[in-house]
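A single protein chain has been omitted from the complex, and every remaining protein chain is retained in its original position.
What follows is chain A.
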Amino acid sequence: MEKSVATLDKGTICSSWNYCYQRLATGSIDGMLAIFDSYDPDSSVFNCSSRTKVHKGIIVKVVWVPPEFGDAVACICSDGALSLWEEVSEDGHSVQWKLCKCFQSKSGRVLDIQFGLSSTSLKLVAAYSDGYIKVYELQDPLELKNWQLQADFQNVIDSVSKFGKVSCSSASVSWIPQRCERQQLSFVLGYNSDAPQLNSSKVWEFDQAHQRWLPVAELALPSGNADQVYAVAWAPNIGRPYEIIAVATQKGLAIWHVGLHPDADGRLSVEVAALLSGHGGEVWQMEWDMSGMTLATTGSDGLVRLWQSNLNGVWHQQAAFQPTSL
């Protein structure tokens, strides 16, 4: 049964729910960041509680900072600007959203970001339009303004080759969902660009001993490592002996099984569990449910599709939903 839980402002083009699904942040074409709250924790009706002008341009993506670091969002704007905004109350004043950090880059626009949480720190991976990935680390867990650039590399397996002038139209990042304290810090990232080597989704893992990021797996179909990647999503793992990562390319939705333990070369085993016809075009978003069993996707056909594996491990579309006006 569907029910409406919030009505969005005019010009809203992106939205994001916080970790406990009690707050909604939306971004609009006039650069407004709107926050929706419910007054009762048990209620499922959300109303706008604050509007803040964060940019003169269009906000294309809003991402919540993990709750261990406060109520804060990162806003990516259409011109590639990236800023962090935090809800704080200072000196007894009422709460307000304040700018705490602007990430400046001369080389490229920010296309996508995601926050990754380790036992000790908060990391931010940003994919830039020049094909570079930048990993920032928060210096002070109480202050979201102090970030240090930890790494800066291109999304290629061979670290020697560099691509000078590339044009990336979109990128997608997904961290390994946090499971336990000792878990390796990893993320998967894919590009939609004119450079085939950059495109394919790679799993990057932080090498603690040498303090560097290493590509440990490449999720590319044998026939098409040049496929432009629309979206990636790392499934929560509540006890599987392998990881599941969904990668959406122009060929469709690929469900990858990735091994947990690296081989002698430090690589993780990968296997395509399924290749599913997606949305007949661009895939806008992919989201796994909390058990990592159901994948929800949406794309250029405007449909919401749900995907599951059956008892035999065969993936199939479980349902599709067509937005329909009453």
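As a working rule, a contact is a pair of C-beta atoms (placed from the backbone, for glycine too) under 8 Å apart; a residue touches a chain by one contact, two chains touch by 3 or more; residues count from 1.
In this text, contacts and distances are computed from a predicted model.
Hidden chain, UniProt protein name from the list "TATA box-binding protein-like 1", "Nuclear pore complex protein Nup85", "CST complex subunit TEN1" or "CST complex subunit STN1": "Nuclear pore complex protein Nup85".
On the side of chain A, the interface with the absent chain consists of residues 1-17, 19-22, 24, 26, 28-29, 41-42, 44, 46, 67-71, 86-93, 95, 120, 140-142, 179-181, 236-242, 252, 272, 274-277, 280, 284-285, 287-291, 293-294, 296, 298, 302-304, 306, 308-326, using the contact rule stated above.
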